[in-house]
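Every protein chain except one is present and positioned as in the full complex.
Moving on to chain A:
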Amino acid sequence: MSLLLYLLRRLLQALPVILLIIVGSFLLIKLAPGDTVDALVGDMGGADPAFVARLRQEYGLDQPVLVQLWRYLVKLAQLDLGWSYVYEQPVTQVLASRLWVTLLLMLGALSSAFVVGVALGAFAARRAYSAADNIISTLGLVFYAMPSFFLALLLVLLFSVKLNWLPVGGIRDIGAFHTGWRLWLDIATHLLMPTLALSLIYLAFYMRLMRTSVLEVMDLDFVRTARAKGAGSSRLMFHHIMRNALLPVITLLGLQISTVLGGSVVIETIFSLPGLGQLAYTSVVKRDLNTLMGIIFLCSIIVVVVNILTDLVYAWLDPRIELK
């Protein structure tokens, strides 16, 4: 019951945050010179001023900015994200067709980075300053220091060009018209490399943090107590150290889930995946205001939800933290 109240309160608190983000980004975009019509006309190679003026009127772009903002907010309150003049589709539909790709990529990359990073970090800490630790730490540093586009290109060179094991890009084999599980398998093989490229970078973060955190917790008194009770080293690690050491790593995970939507733009572009990151990029170029605002709205919701989830996980991991 108190959990439900807590969630309700947190969601209520999130409303003004989201509103602020929407208003702020709307005004920011409006501050930039040029609008959708300019981009459209530019693509057409020019048009006469009367046509441009009529187009502006049709899209409601001739109104003062505040009126436009008000209209947008009223529509948003009815959960209507508007119409994309670039894709000639409702924004909701544009987003829906892209969101799952990004979500798959992001969740796949982050969860594998988290699981492997935490495991490697704990392993490295247990054998701190040994050869194994040095190898793990060095590799982590290499991946961390390497720009994602470079890593992605290396992977393409190795797995697609040299070995010819994996497709170069795209989300599915366009000519094959797979259905059912064959389609999923096809999507999985297409996502393998982008996920790997994205996760290797994050992995390094989790690994370093987990290693430090485990080393710190290992020295705490209760670990000594557990050893005095006769617990073996793997029991110590799993029951006493890891859960305590996870707290800072969870904080980082929460922060990164929020940024990974934007961070995947590069990867999506290199592997020509039709995802949100790519969509955001083209929307900016084409001044597709409604689509851009839709993405921002979606992202702010994801950030808020992830924040709440992080706090819940925190409270679950550490009983000293009370949700209030």
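Brief remarks follow.
Quick note on the criterion: a residue touches a chain if its C-beta (ideal position, glycine included) is under 8 Å from a C-beta of that chain, and two chains touch if they have at least 3 such contacts; residues count from 1.
The rule we apply is simple: contacts and distances are computed from a predicted model.
For the chain that does not appear here, its UniProt entry gives the protein name "Peptide/nickel transport system ATP-binding protein", which is one of "Peptide/nickel transport system ATP-binding protein", "Acyl-CoA desaturase", "Phosphoribosyltransferase domain-containing protein" or "Predicted transcriptional regulator". Per the touch definition above, the residue from A:112, A:244, A:282 or A:307 contacting the chain not shown is A:244.
Interface note: of A:2, A:78, A:164 or A:179, the residue touching the hidden chain in the full complex is A:2.
Contacts to the hidden chain, counted on chain A, fall at residues 2, 5-6, 9, 220-222, 224-232, 235, 239-240, 243-244, 317-320, 322, 324.
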